[in-house]
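In this view, the complex is presented without one of its protein chains, the others remaining in place.
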Amino acid sequence: MNRLSLLILVVIFAVSSFAPALAGERLKLSTTTSTENSGLLCALLPPFEEMFDIKVDVIPVGTGKALKIAETGDVDVTLVHARSLEDRFVKQGYGVNRREVMYNDFVIIGSKSDPAEVRKAKTAVEAFQRIAGRQSMYISRGDNSGTHVKELEIWKRASKRPSGSWYLEAGKGMGAVLIMAHEKKAYALTDRGTYLALLGSNKIDLPILFEGDPVLFNSYGIIAVNPAKHAHVNYVKAMALIGWVTSRAGQKIIKEFGRDRFGKPLFIPLAIPNP
Amino acid sequence: MIENYHFAIRDLTQFYDGNKVLDIPDLVIKKGLIYGVIGPNGSGKTTLLSILSLLARPSSGRVYFDGLEINGQGNNESALRRQMAMVLQNPFLFNMTVEKNVAYGLKIRGWSKKEQKNKVRECLDLVGLTGFEKRKAHELSGGEAQRVAIARGIAVNPKVLFLDEPTVNIDETHIEILEKVIEELNRRDKTTIIFTTHDLDQAYRLAHGVIILSGGRLKKVLSSDSFRDSV
Partner (left out) sequence: MEYIFAGIWKAFGLIFSLDREVFDITWLSLKVSAMATILASLTGIPAGFIIGTEDFIGKRVLITLFNTLMAFPTVVVGLLLYSLISRQGPLGPLGLLFTPWAMLIGQFILATPIIVALTISATQGIDPRVRPTSLSMGANSFQTAGTMLSEARFALISAVIAGFGRVITEVGCALMVGGNIRGYTRTMTTAIALETAKGEFSFALALGFILLMVAFLVNIFFHWLQGRR
């Protein structure tokens, strides 16, 4: 009998401990895996949470999915990097008040031996053409993320429709793709932030083979979900978050982030270039 | 005279898979007596006990217990059952201690822990299993289990106690104990006891009335005196 009462006690304890997790105001932010994986949000969000006594629920998914769940009103605000998709999102009336937050750039990485001689390429388009020409193994995000959108944009400009056994669509986040590339000694397009984070912690040892083409510019925008479309969204706090990440203090955090670990920042602020 | 009757049966039949397994046009069981039900295997002994103890519903006919029709509408079956106790042939003990098994009916009837404990001890003493309280049911021998089941039945002070082949698994010395228990219970508490048996001698030794079944039909009801004469 006392075993039964102990069981009941455990149940009551579990139930009661459940309640506080649900109390308090929450703001839902959908974002890309790259911002979450790089650890930036862990530095950027806590001061905001403290300032407004609110918890920000970060839902890390690909850019496409992040915008999709913003479109259905399942989050209040979204931080993504795929300009074409963002513009369409705002144009269709799902989002309002888009602000540029920061940028980093995409780089092409691969094994040191560089079988497709990507190092010799003058442009990103040429680099992709070389990879396709040699049919060297290439790993695509394949998840409709911002990076994936960028890949497809470059393939399109290179007039190649990639397919074949050398072209792998991972359907995974940036970190997972980099690790796959490392395991398979393959090429991949990656944002510099995630790449540096993984390189810095010795998860991968793939060098940057190509960088610097303007087409590889990777900017992040933050957009509030339009309260006219979804009455329930926490629009006021969404705007407060947009205000915070584009404020002088927020931009300074972005500018400093990663400097201590990797020697250089992972992201460069865009709203206030010199906070 | 109806006050003297515990059970009255009218035109009772029971079918099983289309076969008539019991057919009793008329039978009464009087209060405070011991009845032995005898007959070969398949003669309907167990079926009769099941119907009287409300574990089975008859196909047709009426059964009265203390003047109430027991399968009638609106009767509280478990309230009626609580006035009886049944010890099945090859009885089942719950997977708990002997003490909890014997106290099972008492707990259901809302007895206090202390009352339960005293009654359990009394009943175990009665069946010759003093000190068996903490033993686990599944560790007992067949004969011990049978006696625990009987102790569990008598613990609830039933008006009627049904015993289906109560001595079939028990060795000679303990049969004697059990027969004494049956007689003592009847004498002391005026409990009506109905048991089935293969053993004609046993029926003759214990019973005031003997019900003889054959092929589901009621052959004869004898008082023990006339039974003796017929044997």
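The letters A and B name the chains in turn, as written, and every chain counts its residues from 1.
In this text, a residue touches a chain if its C-beta (ideal position, glycine included) is under 8 Å from a C-beta of that chain, and two chains touch if they have at least 3 such contacts.
This is a predicted model, so every value here is computed, not measured.
Student: Tell me which of B:G39, B:P58 or B:P91 is the one touching the absent chain.
Tutor: Here the residue in touch with the unshown chain is B:P91.
Student: If I consider the whole complex, including the chain that's not displayed, which of B:V21, B:V156, B:I170 or B:L185 touches that chain?
Tutor: Answering carefully, the residue with contact to the hidden chain is B:V156.
Student: Identify the residue among A:D57, A:D87 or A:E256 that touches the chain left out of the display.
Tutor: For the chain that is not drawn, the touching residue is A:D57.
Student: Considering the whole complex, not just the chains shown, which residues of subunit A touch the missing one?
Tutor: 3, 6-7, 10-11, 14-15, 17-18, 21-22, 26, 28, 33, 37, 42, 55, 57-60, 69, 72-75, 172-173, 175-176, 178-179, 198, 201, 203-204, 230, 232
Student: List the subunit B residues touching the unshown chain?
Tutor: 50, 53-55, 78, 81-82, 84-86, 88, 90-92, 94-96, 104-105, 108-109, 152-153, 156, 162
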